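Notes for the one structure printed next.
Shown here: the complex without one of its protein chains, the others still in place.
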């Protein structure tokens, strides 16, 4: 199966490599050419334009935000014109429900298929082909893409036949992850000020009712203060919360905790902490409790581009 | 080992029964005499007063709130006068940090020991001896009580030597459970209004990053609308959030999500829904989104007494 | 001076009448033709299309929302094509900062002038020519419009030369009015439940530190439960809070109280109370405190169209 892959940030890079490893013929493109070139050694072909990555049965996009997707598919990238009849656009970025609705209709009108397949997992999970994939679309194209999903993730969920459902599930999930970060941050600040060892607190949680990866992963990041390099940066988190709230407003669903957390991310971005991982929301809780500003243990360069949580 | 057991609500009843099953000689007391009598068939002796339950090496309390504990231990119940030298008071209720501090000092001054050992788990878990117990106190009396804990729970955590640490861990944990209820409620209301099947959403969560009992248990309660009988009722949840916020204020830790959730419980109590399980916070989220009032599937009588989550 | 007037809801109707009373030659248009016809007896000419109302020196728009303004000016209404060189578009609707920026540029490119001049005041104030007008734009066209403003309002403020500044001031003001409604609602619910006569409480406020129209007007509406007909309805209030938050996000300004109040309006709209005046937010506070649902004293038909606060 020939596929195109557009968007080679931390996440996309790792995902494309896993497709190559599994034997797919992959043509890649990124606006930063060097990222595409880096994949040559793994067997990728490099396209000069997004459209040039569209000669296969499917094209995967893994881009930073709505604007990037719109531009590549409907705008100057001209993917929608280049993609063949019956080909599939697999959108794995975390985009808004509104754009997903628009793409569903645009690809349908062009005689193509649209599958929304956003992922859960940080760059480490992408590298290990351990992503969770939420894929929605018509059954046939979703089935056709299963080998791709199997090469990139550990499990694929299908919430329904309407692509935007997958995007909403992803946004809802990101809201829940953010809520875990915020609430752990508040509780850990309390433990710290009351001299209860926070790692004991976390251990009790994760060995009892809260024994899930989300508490383990983010609890560890918070306790180790590993906020750089960002696996998923503040501005991307802010964007996702904004997207949840936009979907919620469109359906008239008040989400007070989502609003509160949105404002916390906005605070961090406004205060110049946009290059930190979204788990650093816990640092804001600590600072607001008067705890000492933490020393960052930066272990690499800041993230950029199409990083995904 | 002879032990007293004071407080026989849904939780206490089940816990005392498990002590009896494990061969402990247990003398029980409850202000509602019939609850104590019900345990005779399992081998319990029934005391006429709290003090009369204090002749053993340890006395366990599992009461509804601070006031009940204060009254039984320091007030008219006279437990602190009846308890022998070197005996242990094991407080398994969810009480405030402030009262725990007071009891630590009062028992020390009386030549006794105080172990705070609040539990995580609903009545079903108590019945199955599957509670998680968080026990703090001096090492020797904590060790002495381990056989008791083993008879009632599946695992015992020791966050430190100062009893109030256990109460704070318990309160922090209850805040986190409440945050899961609230946030799941918000997200599920969104899924429902956007026609994404909520059980599919929950399944995706609990089979990926959120694969923990807290999401499974409360997700199921929310989707099945099992809000009665209450395993843990709204007024008790409100009390616990108030206790978290009191501890947080004492240490100068702002907890905005805890404040928000506190106000949601207060709303439910004010609106006359005090007999529902705390998971019904999700119903408030649904109602505020204009979703139809749900039909309750009451399957028994409302809760009362010292129910614990 | 010949002027066009587009948008004849409760507010626009009254404002156009005041222009006519002051001797201006006014050509009116509304998508509901009868509203325009109603003004014939006061001397208005009736246009068949928005464009047909654009032959004078200025055209005033007083429409419900961004979409209506966009459609009339840039879309099917073709005002921007019909308006003469050097003519002024006076936008008195409460629109977003983003649309105001777009209109500033579009009119400039078309050789026209754009003055943003949103108003403070409810329909009664509009009828009595007692509006407060906030007008921003280049000095010359603003000066040219002063006679219009004088005919419709009691005072005109000029916050600067860039039209969107007026829209932001208006949105900021509406946020503050909404905050007064919400906070009065919370405090009055407390007084009611504590048996402090709420009218005494309001009197103490408005005769001391809070002696401003905003407390008097909204305090009275809340105490008299005059939520219908709506002088300014819930969906319009929701729109304005959304616009404030959009402007705030664009500038990276967290506004937690604005977010909270936005969610309260969203709740009311979702719960089917969209036809009530925005002051009914106080009823939500009362209901959430378990106070009896209030009996509405509807004295007329529900509002619709381009009502403005």
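Lettered A, B and C in written order, each chain numbered from 1.
Simple rule for what comes next: a contact is a pair of C-beta atoms (placed from the backbone, for glycine too) under 8 Å apart; a residue touches a chain by one contact, two chains touch by 3 or more.
Treat the numbers as computed from the prediction; the structure is a model and nothing was measured.
Remark: the omitted chain is touched by one listed residue; of B:35, B:262 or B:283 this is B:262. Touch with the chain that is not drawn comes from one residue among C:68, C:82, C:134 or C:222, which is C:134.
Considering the whole complex, the residue from C:24, C:149 or C:201 that touches the absent chain is C:201.
Contact between subunit B and the unshown chain involves residues 242, 249, 252-256, 259-260, 262-264, 266-267, 269-270. Where subunit A meets the omitted chain, the residues involved are 267, 270-272, 287-290. Within the complete assembly, residues 97, 120, 132, 134, 155, 157, 159-160, 162, 164-165, 168-169, 172-173, 175-177, 179, 182-184, 186-187, 189-191, 193-197, 200-201, 203-205, 207-215, 217, 244, 247-248, 251-258, 260-261, 285, 288-290 of subunit C touch the chain that is not shown.
Here, only the chains that are shown with their structure count from here on.
Counting the residue numbers that touch the partner chain, subunit B and subunit C have more than half of them in common. Centre-to-centre separation of subunit A and subunit B, using mean CA positions: 37 Å. The mean-CA centres of subunit A and subunit C are about 40 angstrom from one another, to the nearest whole unit.
Averaged C-alpha coordinates give centres for subunit B and subunit C that are 51 Å from one another. Shared contact sites, meaning residues of subunit B that touch two or more other chains, fall at 288-290.
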